[in-house]
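Yeah, one chain of the complex is gone here, protein chain that is, but the others are all in their spots.
Let's turn to subunit A:
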Amino acid sequence: MTRTLVVAETALRELVRRRSVLVILLLLPLAFYLSRRGDHLGQSIRFVCLGVGWALSTAALFAGSAARGIEPRLRLSGYRSLHLVLGRLLALWTVGVGLSVPYFVLILVDQRDVRYGAIALIMALMVAVAAPFGLLLSAVLPRELEGTLVLLTVVGLQMVMDPADTASRALPFWFSREIGTYAIDHTDGGYLTRGLTQGIAFAVVLTLLVVAASAVRLRQRRHLRFVGA
């Protein structure tokens, strides 16, 4: 646990020091929110949640890519790949909470007649899903540009695809549209259940995939044997 916390603390320091990136990440969801603030209040909530997800995934993608150089050394220094992944996830989840809270407060102040608890749930799930999603992209796509393009594609599809379409359920942030409908349009609990199920499933599966990808990449190779370490 101590090793995980050491990694989490240093990863958080690294993230917080990218000040210009943080400012952009903080403003990105606001741009999404304001884009529909004038004509469709409900849609602006859906968009701001997607904006939070996109911003955090991007931060995770870049944090994961930046860590690739030092992780082999950390592995040799006694860390397990699980320490490295969980530490980085903890840092990103913390940043995600810090990113979401101002927007939740904004919605509390700016919006009426919506289910605030459901919106808080969307944001919590968004943070839980977006961090491992970005890290997974950085694990399978070593070049940041490729990962960024994939992220762009996913968020773009998320915005233009009909949420009722079965294929759209394969997108990682589908739950936000579903729970959003429950929160904004006051639909029945089925929307909430389906969104919650998909969100939790994606959070768990993506986290497991990141752990597995890291374990494979940083595995101890079979040719090397430590004797009496």
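Note that a contact is a pair of C-beta atoms (placed from the backbone, for glycine too) under 8 Å apart; a residue touches a chain by one contact, two chains touch by 3 or more; residues count from 1.
Following the convention adopted for this analysis, contacts and distances are computed from a predicted model.
Asker: Using the UniProt record as the reference, specify the protein name of the hidden chain from among "ATP-binding cassette domain-containing protein", "2-oxoglutarate ferredoxin oxidoreductase subunit alpha", "Phosphoribosylformylglycinamidine synthase subunit PurS" or "ABC transporter permease subunit".
Answerer: Hidden chain identified via UniProt as "ATP-binding cassette domain-containing protein".
Asker: Just to verify: which one of A:72, A:156 or A:190 makes contact with the chain not shown?
Answerer: A:72
Asker: Over the whole complex, note the residues of subunit A touching the chain we left out.
Answerer: For subunit A, the residues touching the absent chain are 2-3, 6-7, 10, 13-14, 17-18, 66-67, 69-70, 72-74, 76-79, 83, 220-229.
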